[in-house]
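Left out: one protein chain. Kept in place: all the others.
And now, chain A:
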Amino acid sequence: MMGNPRETILNLALVLLLAAIPLVATGMGEPFYVTLATRMAILALAAVGLNFLLGLGGLVSFGHAAFFGIGGYVAGIAATHAFNAEPLLFGLPGTNQMIVIWLAAVLLCGLAALAIGVISLRTSGVYFIMITLAFAQMIYYFAISWPAYGGEDGLSIYVRNGFPGVNTLNGLHFFYLCFGLLLAALAVFSVLRNSRFGAALEASRQNQQRLAAVGIAPFRVKLVAFAISGMITGLAGALFADLNRFVSPSMLSWHMSGELIVLIILGGTGRLFGPVAGAMVYVLFEFYLGGVTERWQFFLGLILLGVVLFARGGVVGLIAGKARHG
């Protein structure tokens, strides 16, 4: 169905490019670029989550930092308790096992998304944008005023959490762990998009009246999509905390939510690899322009303006043409 050969080639090229950067960097003895590529993969993963909601469902959540941050805090809090050998909840210990942390982050973000979605999905348009922002800001201020876990100063993870059979302290290994999860999330995105649920979700973006008129309640479809979306972004948050070995309220701030939206628009809204292209461009910009001028975000703004005005499909749309829906 999605038989657009140019898009397939582009997607493949992006995968290979992202996979190759850390290898080349390691070969050249430049570990910093490994970190940069890991940052790209994790932000792309977070944006895959948002792209599911925004790209397929047309729902502009301006509060996805909530899930990114919750995922981050799950990693930080679990690791801190494990490090200090203090029980966490109901006598349960903390953990430094990524698998447990990921499961907890995904589960918690799914629940949080259901709670936020039940309320915010009753609105639409600008109201939806504002109410998702409001929820995320509530969590942000909660984190700031919660001294047990660092409050405003955030929380350090002294030793990066572990994964069986992988030396997560090695930047290259950690990259491939994140990269693997990104590929898995892209596969999930693709399967879901082509499924019956995906059809209902895309139809709810195109025409809710039509969806209801064939007998599918749009609210339930959107709520499930919101939960799936939050779960993927939450997983990225847990990885991001481990990458930086630090989590702070800034992961929950509206800047973060905006960044994810920007990534998607840059890369190509609703396109499978839009978040990947967007994250790569964004992180490169942040790094190179950020090195040249403090005001790099001004130039990013200009580029974004250009994309919105002249290249609505973002990088993927520019190279691979318009999306086809079968």
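Assume contacts are C-beta pairs under 8 Å (C-beta built on N, C-alpha and C of every residue); 3 or more make two chains touch, one makes a residue touch a chain; residues count from 1.
Operating definition for what follows: contacts and distances are computed from a predicted model.
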Record-based protein name (UniProt) of the chain missing from this complex, from "Succinate dehydrogenase/Fumarate reductase transmembrane subunit", "ATP-binding cassette domain-containing protein", "Transketolase" or "Sarcosine oxidase subunit gamma": "ATP-binding cassette domain-containing protein"
Contact residue for the chain not shown (choose from A:Val24, A:Ile99 or A:Val191): A:Val191
Sole residue of A:Glu7, A:Glu202 or A:Asp242 that reaches the chain not shown, by the stated touch rule: A:Glu202
Option from A:Ala134, A:Val224, A:Leu289 or A:Ala311 whose C-beta touches the chain left out: A:Val224
Residue in contact with the excluded chain [from A:Met28, A:Ala85, A:Val214 or A:Val292]: A:Val214
Residues from chain A at the interface with the omitted partner, ascending: 1, 191-192, 194-200, 202-203, 206-207, 209-217, 220-221, 224, 323, 325-326
